[in-house]
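Report on one structure; see the data block that follows.
Missing here is one protein chain; the remaining ones are kept as they sit in the complex.
Letters are used for the chains, namely A, B and C, taken in the order the chains are written, and counting of residues starts over at 1 for each.
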Amino acid sequence: ITADTSKWPSTFSFGKVATEQQIDSVAIAILPNGTGLPPGLGTPKEGNVIYITKCASCHGANGKAAAGEKLPAPELASDSISKIKTIGNYWPYATTIFDYVRRAMPYNAPGSLTNNEVYSITAYLLSANNIIKPDMVINAHNLYKINMPARKLFIPDDRRGGPEVR
Amino acid sequence: ITADTSKWPSTFSFGKVATEQQIDSVAIAILPNGTGLPPGLGTPKEGNVIYITKCASCHGANGKAAAGEKLPAPELASDSISKIKTIGNYWPYATTIFDYVRRAMPYNAPGSLTNNEVYSITAYLLSANNIIKPDMVINAHNLYKINMPARKLFIPDDRRGGPEVR
Amino acid sequence: LQSSLTKWVQTAGAQTLIKNGDPTKITGAGPSTVGKRSLFEKPVRLTSDTSSRTPLQDLYGTITPSDLHYERHHAGVPVIDPDKYELLIHGMVGKPMVFKLSDLKRFPSVTRTCFLECSGNFRTSKETMTPQEICGLTSQSEWTGVMLSTLFREVGVEPKATWFLAEGSDAALLTRSIPVKKGWDDAMIVYAQNGEAIRPEQGYPARLLLPGWEGNTNVKWIRRVELSDQPFMTREETSKYTYPVKDKIRQFSFEMDARSIITYPAYPNQLERGWVEIRGIAWSGRGKIIKVEVSTDAGKSWNATNLQEPVLDKAHTYFRHLWQWRGDETEILSRAIDETNYIQPTLRQLIEARGISASGYHMNPITAWQIKRDGKVLFKPESFK
Partner (left out) sequence: LQSSLTKWVQTAGAQTLIKNGDPTKITGAGPSTVGKRSLFEKPVRLTSDTSSRTPLQDLYGTITPSDLHYERHHAGVPVIDPDKYELLIHGMVGKPMVFKLSDLKRFPSVTRTCFLECSGNFRTSKETMTPQEICGLTSQSEWTGVMLSTLFREVGVEPKATWFLAEGSDAALLTRSIPVKKGWDDAMIVYAQNGEAIRPEQGYPARLLLPGWEGNTNVKWIRRVELSDQPFMTREETSKYTYPVKDKIRQFSFEMDARSIITYPAYPNQLERGWVEIRGIAWSGRGKIIKVEVSTDAGKSWNATNLQEPVLDKAHTYFRHLWQWRGDETEILSRAIDETNYIQPTLRQLIEARGISASGYHMNPITAWQIKRDGKVLFKPESFK
């Protein structure tokens, strides 16, 4: 699967140079260092209101299933005894919450939230997982600095190839 | 695409030995030496009657298209000036007529003719192509002996492989 | 509550018809038991009463989707119940036998990819012809089945048997005589195509596969193999699938000689100036393709092309050649060269070799495409009578 590119032209000139506007309209990804976070802000309290209206029907009242309840979507918050993987005990970067919710949630209306709504929901979920205080204001300058408990557990693939089962 | 059969058993014992009856019910092929021709007989005259009822609608009144007519099926008889390939100028073996008509014609009711009907139609088609006399009786003992004009033209593939275009 | 997600997903299913919505904002349809093509893709075979042609210009790579495999029937497509299906092998054998489909599947099996081509796969008339119209009676599949030699071994083919009859269970009871040698060599009884059961139009539940040999000999819906010491001289090997060569008629012309066709750019493509990857398929019934050459100057000079690996025996081989079109009028051509060093001929060479009464069988001439100054690509018809 390697082509002999020695006779290729330096450019085929297919396609067009992307304009800044074209890029900005879709380049919504956020890096763990906060690059890409938009202006705006949010609080757990406002997030809670939005969460109840737009998220709770699938993810449970507080991001948790009541006893015996089977949710159609993953639980999002955990207490210390929970074995279920949630933001609190499994997510290594707070920026991922903002990025994911903005692109994919609510499941039935993805891309419908304003940046402020996403900041608020992110703040609410972090608070519900006891990671931030219930009155913290979240924005582009502090979200990426939040220390996530699971961060220290993550290691890049340590399989080494070859005969070893790992 | 060659298997190492050295470790194979002498027989896998899948399938069943075929009974004589099973074979006879389907083994209808006829060799050019007449092997396989069934008992029975036919004449061009009787064949003509059957032909008109069961064949002419597709193959034309006498196995030929009238001027300007486009038949839905091949012409079956030719005169000396015709360039169209028919039984008379292209078929190398008379046995093929019996074999083919019995298995495949009439197109809309294949396998519906009796052996005597097939003998008669074969006789008719040979006669319509001026290969036999209009009063000849055709049966298992003489069909394969009929000399077909095109026979001498046929040669087995004379391409020899390799670079030659042939 | 689980059902609320199911409901969202199902509601979303109805939205597949929304062609103009932003797909990133509409939950899509959920998984299905059997997939379908995109609403925007409608490749079709071109049908006649007795055949249909593969849309070569719409395809990429080497596999023909099974539902687009070319067809050539002599009495339509039979409906065969696989539980009632039987293959009889008899004649000059030690032990005549009947195999059910389930028996055939129990034998050691083999998978191979090869092309099929109708030996009548040749048309030339007007400039507005697509690869499908010119050359669409060839397709390629991955076939799985049992080697005919495995069955020959099981029934004990007698040494004096030199030919066998293959008979289909269609309404034509189509029959062909095949040299036993091919049976021992690489013939197969195949029951699977591109991973699944063979399709009805390709011989369900089982067909004869004779790699590299003219399509008609690959008897579909095969029900019977009769070993003999001579050919049966069936209608399909006398009246049909034979052709005048000078003052003789060539019979039992089995192998398909090497051939190729450029499928891009081709009619009805509209070429744009600049770099063009010329693409096409090449194949030979006599073995592997070792080289495909392309000319972009109407046959004056020829360039080697890249062959897509793996290059398989008797298989469509994808070729590609990078070319810079500067807007000049020209002709582009391809020619296949196989491992026997056969070079795909021009129509003139074929007529020279076979005489002017050459018929449409086993015609494998070089196909030329005309490139017009405005980028129109047109077939270059050549009179052949």
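One rule holds in what follows: contacts are C-beta pairs under 8 Å (C-beta built on N, C-alpha and C of every residue); 3 or more make two chains touch, one makes a residue touch a chain.
This is a predicted model, so every value here is computed, not measured.
Of the chains displayed, those contacted by the omitted chain across the entire assembly are A, B, C. Interface with the hidden chain, as seen from chain C, comprises residues 5-6, 9, 12-13, 15-21, 23-41, 43-52, 58-69, 71, 73, 75-83, 106-111, 142-144, 169-171, 173, 191-192, 194-197, 199-201, 204-205, 221, 272, 275-277, 279, 308, 310, 312, 318, 320, 322. Contact residues of chain A toward the unshown chain are 1, 3, 5, 8, 11-12, 14-18, 22-23, 26-33, 85, 87, 90-93, 95-96, 99-100, 103-104, 107, 110-111, 150, 153-159, 161-166. The chain not shown here touches chain B at positions 3-4, 7-9, 12-14, 57-58, 69-73, 103, 107-112.
By our rule, only the chains that are shown with their structure count from here on.
Taken chain by chain, the contacts run in an open path, each chain touching the next and the two ends left apart. By number of C-beta pairs in contact, B-C leads over the other of B-C and A-C.
Spacing of chain A relative to chain B, judged by their CA centroids, is 75 angstrom. As a whole-number value, the distance joining the C-alpha centres of chain B and chain C reads 28 Å.
Per-chain Cα centroids separate chain A from chain C by 50 Å.
Shared interface positions of chain C, defined as residues touching 2 or more other chains, are absent. Shared interface positions of chain B, defined as residues touching 2 or more other chains, are absent.
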